[in-house]
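Okay, here's the structure, questions in a sec.
As you look at this complex, bear in mind that one protein chain is not there, while each of the others sits in place.
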Amino acid sequence: MNFDVGKAVRMSDIIDAADGRGLIIDTTLSSVVGALPGLEDFATAIVKINQSCDGLIINPGQAEHHASLLGGKHRAAPIIRLDWTNAYRDETFCLPATEVKRLMISNAEDAFSLGASAVVASFLMGYGDDFEATNIQDLSFLARECYPLSLPLWIDIRTVGEKVSEINFEESIKLGASFMQELGADGLIIPQCLLATCRYVCEWMQIPVLVRLKQTPTAEQLSEIMHSGAAGAVLPESLFALSDYPQQVNELYFEIHQGRRA
Amino acid sequence: MNFDVGKAVRMSDIIDAADGRGLIIDTTLSSVVGALPGLEDFATAIVKINQSCDGLIINPGQAEHHASLLGGKHRAAPIIRLDWTNAYRDETFCLPATEVKRLMISNAEDAFSLGASAVVASFLMGYGDDFEATNIQDLSFLARECYPLSLPLWIDIRTVGEKVSEINFEESIKLGASFMQELGADGLIIPQCLLATCRYVCEWMQIPVLVRLKQTPTAEQLSEIMHSGAAGAVLPESLFALSDYPQQVNELYFEIHQGRRA
Amino acid sequence: MEMTSGKRARFNRLFNPVDGRAVCVAADHGWMSDPTPNVVELERILKQVVEGGADGILISFGTALRLGHILRGKNSPAMLIRADWMNMPRLGGSNVSNVLPAVNFKKIATSFATDALLVGASAITIYYFIGYGDEFERINLEQAALFARQCRQVGLPLIIEPMAVGGMVTGVNIAEILIASGRIAAEIGADALKIPYTGDVKTFKTLVEQAGIPVLVLGGAKSDVPRDALELVDEALQAGAAGTVFGRNVTKAKDPRKMVADICALVHGGKTISNILNEKRDGFFRLKTIPENCIGCRLCQIACERSHEKGYGQNKSRLQIKFPEIGDELCNFKPVVCTLCGKCVKACQPNALTISATGHLTLDREKCTNCSDCAIACPFDVILIDDEGFPIICDLCQGDPQCVKWCKQNAVVTVPLKKLPGRL
Partner (left out) sequence: MEMTSGKRARFNRLFNPVDGRAVCVAADHGWMSDPTPNVVELERILKQVVEGGADGILISFGTALRLGHILRGKNSPAMLIRADWMNMPRLGGSNVSNVLPAVNFKKIATSFATDALLVGASAITIYYFIGYGDEFERINLEQAALFARQCRQVGLPLIIEPMAVGGMVTGVNIAEILIASGRIAAEIGADALKIPYTGDVKTFKTLVEQAGIPVLVLGGAKSDVPRDALELVDEALQAGAAGTVFGRNVTKAKDPRKMVADICALVHGGKTISNILNEKRDGFFRLKTIPENCIGCRLCQIACERSHEKGYGQNKSRLQIKFPEIGDELCNFKPVVCTLCGKCVKACQPNALTISATGHLTLDREKCTNCSDCAIACPFDVILIDDEGFPIICDLCQGDPQCVKWCKQNAVVTVPLKKLPGRL
């Protein structure tokens, strides 16, 4: 009776209730650098992976315009991204960022009315103290906003700032995970890291932890990560540039769900 | 993680987390017929039973004026009554009711700000259809209001209307329990009835069921009721007219909690 | 049909993406009538309903809090929340008992749309009583309009349930009233209807067309014979219904799981009532596949081999499953079966292969020369050759095809065959 049924039902859209695992794909980099290779036609690309992916991280605009592709049986559940940053505009982009910016572009209520199964926002680590404090404040208030709506909040930990380097990368992930667990996140996305770090964090957290992969992994690579205790993986946007991505996603879905087909 | 921690913590103020039982005393009839014998001086009376009673059903005014006696360690948890009725003004009262009335006298938010561990309102069965529909509507909206506050709602089923007689008394309790379970109550108070009915309702409900006693029971009578599956008992206001009520309550607390002293 | 994005994403959970249909179960009776065994034993029943493959379950708020955990997983039934209350079953006109009878008809709203979203609902359902008098209908419409406005705001689909009851409703005008009420509900803002059957395909077809939104037919009181309930579904589907919301016909059934599975077989599986009830098939028939339904479980092959060869292998089965290949974007499985096309019969020089008078492919092993011409002629490659050189052929299990019987996904079904092919 003291079960938060709304959150449990929505959470199970993404993390399978039977095996506690999920395969997630992030498409939201398009709001930072425009259409990504393979994602030029959003709907066509999504249809190809929709059945073999548990959750799709999408921006609010795509959630509104492509609602018919999202949610429910045999479709990816919509995880709506509520923040934006120029942090990923590097030298390869036509207009590299000169100063890193981050802001909230929507709120929990809006995502709720768009049919979100969950919302996600980023904790960008390694920038200045002002930036960090504002980031934490935004995420805290978002967590407080999601709670009475029984809407799951995922936090995407990104160790991208200038203060993070090889020397403190692994420990920074632990710090970020600690902060976000205490903040009240319902699930965490951590960067790909040493398996030892992943195992440490996954054992410690009592909320599902997904690993954000830098490259589309092979089934063997994914298997290794899952064995370190992760609840699943977030595949990168670069996935869509591969010619056979529908098959690759299908194989990874099979791997994550231990032999179960979409 | 999908645990409603606020509701669980508040619920455990009343229904002991260790044994799943609780002893409750109702003091709210004073809002219908004035001070009851033994309850003329509210604070003095409450102090005497405060340590050996899990929850005290009180009206909002007493909750405000006697907050220091309520809640927390070794004190009864405040269960605030949010409705009022003249249904109990019978021929023994100086101004018997000619037409039965019922209304909400406060709401969940007010009770919350008064420090309530739970709220309670009545489902008065056996009156006219208009009366019943309005009663159900009030209780439904109250349940919806309590839910996002994680504030437990107890429904006090009272089979007091003219349409309930010996012929349908026991079955009316089942009907009321069914309605209120489906309405979304967190706990039920049912009238004292046949042990078979009590057992049937308690096994069926997946929420705690308390039995409202007509008279202060002996430990043996209470034991019998508890064995039928009830989560506890609600002692009547007439309790306070007894000369040795502190000892009687203490004995009943001992009985309910299976040998544990306050 | 267009709708706000949030409604669409939540509607997706209710309707099957392949056929756009839904099989729902109403389990909100404890909220409005006397507690019968289907109310008291709801947990057990709901678990069976989920196993049966329902697409949606209509429940009260209390049941959502108590048993909503059963509905976890995006492929499990969508949660539909009953957002109002009424006392009609207690007015004495129906077949349910009345511990506490009511005299005056009452219907009240008992929540706001947002409340249902908090507990994880994919839609809400409310009544629209028509025929009980003008003031009573006004109250119904007022509540419906308010819910419609709220539902648009929060992106939650609204299912309106028109009910024609009262002194102004007769056998003469009930179909017309239901047809009108469906359209009225759509105009007010319903996203789908839950509505009684009008009694015949023609009028229900008119209802569906004029409503312009998905129509789910309801079952009403429990039928004495399961066939009656299935025939209602069958006719409603013929009329264009998008599915069903059956209550007591499921929750009071001896085997709620089977009842739901049977309705699913009709609504999603393309099966006939005769298929489902395992009735003797009248006339000739053949096998047909529905690849969208196939999940590659191979139960059909096991059933085939077991019935003919008494083993559990798959290398002598009379049907095949083609697995998806690299490049197959939709990653579908394809069951391949004998369709009684007759090409093998024509190719058989010694006339060893024939189609019997009862419509089954038959091999005369005395005449067979083990030439394999039949297997070569088969356009689907479903005729294998055994170790002795004889063809392994589908004989439709002499009229009771085990592949059809055992396929839980309805990926292999039977369809009537007017005329047998080739030489008899």
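First chain written, first letter: the chains are A, B and C, and each begins at residue 1.
The rule we apply is simple: a residue touches a chain if its C-beta (ideal position, glycine included) is under 8 Å from a C-beta of that chain, and two chains touch if they have at least 3 such contacts.
Every value quoted in this text rests on a predicted model; they were computed, and no experiment measured them.
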Among displayed chains, the one left out touches A, B
Touch as defined at the start, partner being the missing chain; which of B:106, B:122, B:135 or B:150 qualifies? B:150
Sole residue of A:136, A:195 or A:242 that reaches the chain not shown, by the stated touch rule: A:136
Using the definition of touch stated at the top, determine which of A:85, A:117, A:172 or A:247 touches the missing chain. A:172
Residue-wise, where is subunit A in contact with the chain that is not depicted? 125-126, 128-130, 132-134, 136-137, 140-141, 143-144, 147-148, 163-164, 168, 171-172, 174-175, 177-185, 204, 206-207
Hey, which subunit B residues sit against the chain that's not shown? 1, 3, 5-13, 16-18, 48, 51-52, 54, 63-65, 67-68, 70-75, 77-78, 112-117, 148-150, 244, 246-247, 250, 261-262
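Note that in this section only the chains that are shown with their structure count from here on.
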Considering only which chains touch which, label the overall pattern as line, ring, star, complete or other. complete
Taking the mean of the CA coordinates per chain, how far is subunit A from subunit B in Å? 47
Find every residue in subunit A that makes contact with two or more other chains and list them. 1, 3, 5, 7-8, 11, 148
Please output the residue numbers of subunit C that touch at least 2 other chains, ranges allowed. 64-66, 118-119
